[in-house]
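One structure is given here, and the rest of the page talks about it.
Only one protein chain is missing from this complex, and each of the others stays in its spot.
In this document, chain identifiers A and B correspond to the written order of the chains, with residue numbering beginning at 1 in each.
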Amino acid sequence: MSFLMTLFWVVATALGALALGWLFRAVLVLATPANMARELRKAPLTASFGMLVILIYVVVALFAPLIAPFAESEVVGRQYQQWDSTYLLGTDNLGRDMLTRMIYGARNTVGIAFATTALAFFVGSILGLLAAVVGGWLDQFLSRVVDILMAIPSLIFSLLLLTIFGTSVVSLILVIATIDATRVFRLARSVAQGIVVMDYIEAAKLRGEGLWHLVTREVLPNAMAPLVAEFGLRFCFVFLAISALSFLGLGIQPPTADWGSMVRDNATLITFGDITPLLPAGAIALLTVAVNFVVDWQLHRASGLKE
Amino acid sequence: MTQMNKSGITRRGLLRGATAMGAAALILPAGMRAASAAPKKGGVLRIGMGHGSTSDSLDPGTWDNAYSQVFASARHNYLTEIDADGQLVPELATEWSSPDATTWTFKIREGVTFHSGKTLDAGDVIASLNHHRGEDSESAAKPIVSSIVDMKADGSHTVVITLEAGNADFPFIISDYHLAILPAKDGKIDPMTLDGCGGYVVDSFEPGVQATLSRNPNYWKSDRAHFDGLEILPIVDAAARQNALLSGQVDVIDRVDLSTVHLLERAPNVNILSVSGTQHYVLPMDSRAAPYSDNNVRLALKHAINREELVDKILNGYGSVGNDHPIGVSNRFHASELEQRTYDPDKAKFYLKEAGLSSLDVELSTSEAAFGGATDTAVLFSESAKAAGINLTVKREPADGYWSNVWMQKPFVASYWGGRPTEDWMFTTAYASGASWNDSYWEHERFNKLLTEARSELDDAKRREMYVEMQSIVRDEGSVIVPMYANYVMALSNAVATPEKVASNWTMDGFKAVERWWFA
């Protein structure tokens, strides 16, 4: 019986999400200029739901202090209070309002994750494409450096860099971005290697196009799909990396709220069937799913498939 | 000691009872009491410890976590033992005496053999203690035995130890968990040996994986070591440990996760064993550095911390509030007459004004390495201090290297003490002038004078008076905030029986659960 109930709720939630997506798409189509609206009208419901979720996260992140009912680290009551009208999601292990922590968590976590992933992709993909296009010693050099960076156990690597540069948010972003960039580099390089041997690249070379043109105009657009797919996931890995680092005492400084640490702090509750840690974990999962639904839509558009 | 039906009593009520009695609290179903009357032999006890790593060593000088310590008391014996009541009782030493508290004569038990068959004599004792002493000592216990000036054997079973100054508590000190008695060969012990004269013989040991032991058939204690064998597993992850117990893969776990203990209590077949001991958490301030050099600032901070809230939220009720001195209710000379310090932002403001300040900015360095919940403690402290006009910034430091880079390096940090069985030992370790672990760099003339005098005082009434005054000095002028005493919280399967009273000096019945407990 309980299984049927669960199934019912899952289906109901999914249908609700699609309905929201449909509504949001309708609003967007009305609110945007004609050529954009035409594209949007074709967006699948999942993608418009994804966009809605992302928009909500961004709004929450930007206006956190206005939305949150309490101050970020304010202790408002006993620990683990039930959900009620004052504390909509109850309180956490220190008696802070869970909803407030979630809202501020959006600001801190999403901001850092976005900055980190963007940086990692910018550096990683440019270098990866360059290595593939130029080839030769540059390729060898960059590939071996990345081999080395990837082969250093990430524990030592992050401990070391954070010991040297301190545990500020900026150094956190730089360290995780460096580690991520090596992974992006390998992917970008291997995708681009398949592209640089194509006839149209030969043609562009014969036309005498410059290196920059080759990389950004010829190779990048054709390597975009796997990179975009990777972006959707790397984004999520950053949350996990922050949570792993906070375990070593290296993550975001308390009392700043971030979802990764919130999962970790409350995780043991789940083994007793208490769903408190599912809230921050669910927030991460929802964002990941949303981002990837939008990514799927973009992939589909980029592939040029008509169906 | 309180024993109550689990279902009939609330946790908080139980704790109040426990602390008021100043002793161990044990939650057991009523039916178990009868069973616990007579120990039975048999069964293999599987223990899941919250410590233990692949780099654990057999060398007694390196034992620094409960895994090594429990494993050690399973295979080794010590000269003296602290029993469940906190009293000193003979183990390998049958009797000891001293005319002046400076020269101590220990009679060594005859007819005790090591697992290897070697017979215990005075030479083994001297070699074992010498392992920690001397220029080249690499032992963490070196400061503990540094007061020994000379040791010599008087016949095959008597050892005479001379101290540099009188110390009435010396027999307590040699019960320290580092000072296990190992077999000597040519006047030296092999620190890596598995041989000992304890209740269990080691079958296998893989650091960070498991240790298996079986009962020592020749054990000299006939009423101890009831299990046929032991399996000691390091299960560092709190949730994994609980699940191992719940699913019956282990019989006992220590370090129960306090954030979910209220849920574990409800599980059938599981009993929570909570012991209030000497373990306490501290926030030492460097008394040489501004602003902590001003006692008014220290008092302001002491009044700005909400101890009740910390015990409630960090310890989930499994502990008691501290009164800014390190002598707990289970200590002999605990000063119960001192008024309990409470959260009082107005008083904190008053002391700030006395110090000539209207507001105060401080940074508290913390890490989970200091104690479980240290970061949360700092966060709560920071919130409660706001009301007193104190802006306390929490600085979470990496757990890695915390003891060498933060503790005693940064001016305001979090730390803990496992607690020492005697007042003198605790004060000498962390509060005496020039002590290497005086983590607040605190100097107090009157305190130091009392400390030396009380050490060689043999009249208990006078000693008590002195120790009470010292506790009051540390409370009001010391440079350490002692916000809470943490219980040792373990969980046992129904099948495991314990004596009525469980020792409070360390976790796992003073590390001796392996030889004091049995299967009902």
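We adopt the following convention: a residue touches a chain if its C-beta (ideal position, glycine included) is under 8 Å from a C-beta of that chain, and two chains touch if they have at least 3 such contacts.
As a convention for this text, contacts and distances are computed from a predicted model.
Asker: If you look up the hidden chain in UniProt, what protein name do you find among "Glutathione transport system permease protein GsiC", "Molybdopterin-dependent oxidoreductase", "Cell division topological specificity factor" or "ABC transporter domain-containing protein"?
Answerer: Per the UniProt record, that chain is "Glutathione transport system permease protein GsiC".
Asker: Hey, which of B:Asp136, B:Glu337, B:Glu445 or B:Asp459 is the one touching the hidden chain?
Answerer: In the complete complex, the chain left out is touched by residue B:Asp136.
Asker: Quick one: say which of A:Val76, A:Leu138 or A:Leu299 touches the chain that got left out.
Answerer: Candidates A:Val76, A:Leu138 or A:Leu299; residue touching the omitted chain: A:Leu299.
Asker: For the full complex, which residue in A:Met150, A:Leu174 or A:Ala204 touches the chain that was left out?
Answerer: A:Met150
Asker: Tell me, which residues in subunit B touch the chain that this view leaves out?
Answerer: 53-59, 62, 64, 135-143, 192, 206-210, 233-237, 239-240, 243-244, 246-247, 249, 400-401, 403-405, 407, 415, 436-437
Asker: Take the complete complex as the reference. Which residues in subunit A touch the chain that isn't displayed?
Answerer: 44, 46, 140, 144, 147-148, 150-157, 159-160, 163-164, 183, 186-187, 190-191, 193-194, 197-198, 225-226, 228-230, 232-233, 236, 239-240, 243-244, 260, 263-264, 267-268, 270-271, 273, 277, 281, 284-285, 287-289, 292-293, 296, 299-300, 302-306
Convention: only the chains that are shown with their structure count from here on.
Asker: Between subunit A and subunit B, what is the gap in Å from one C-alpha centre to the other?
Answerer: 45
Asker: Which positions of subunit B touch subunit A when the two form their complex?
Answerer: Residue list for subunit B touching subunit A: 238-239, 242-243, 257, 259-260, 263-264, 309, 312-313, 367-369, 375-376, 378-380, 382-384, 394-400, 402.
Asker: Would you tell me which residues of subunit A are touching subunit B in their complex?
Answerer: The touching residues are 73-75, 78-79, 93-95, 159, 162-163, 167, 248-250, 253-255, 266-269, 271-272, 274.
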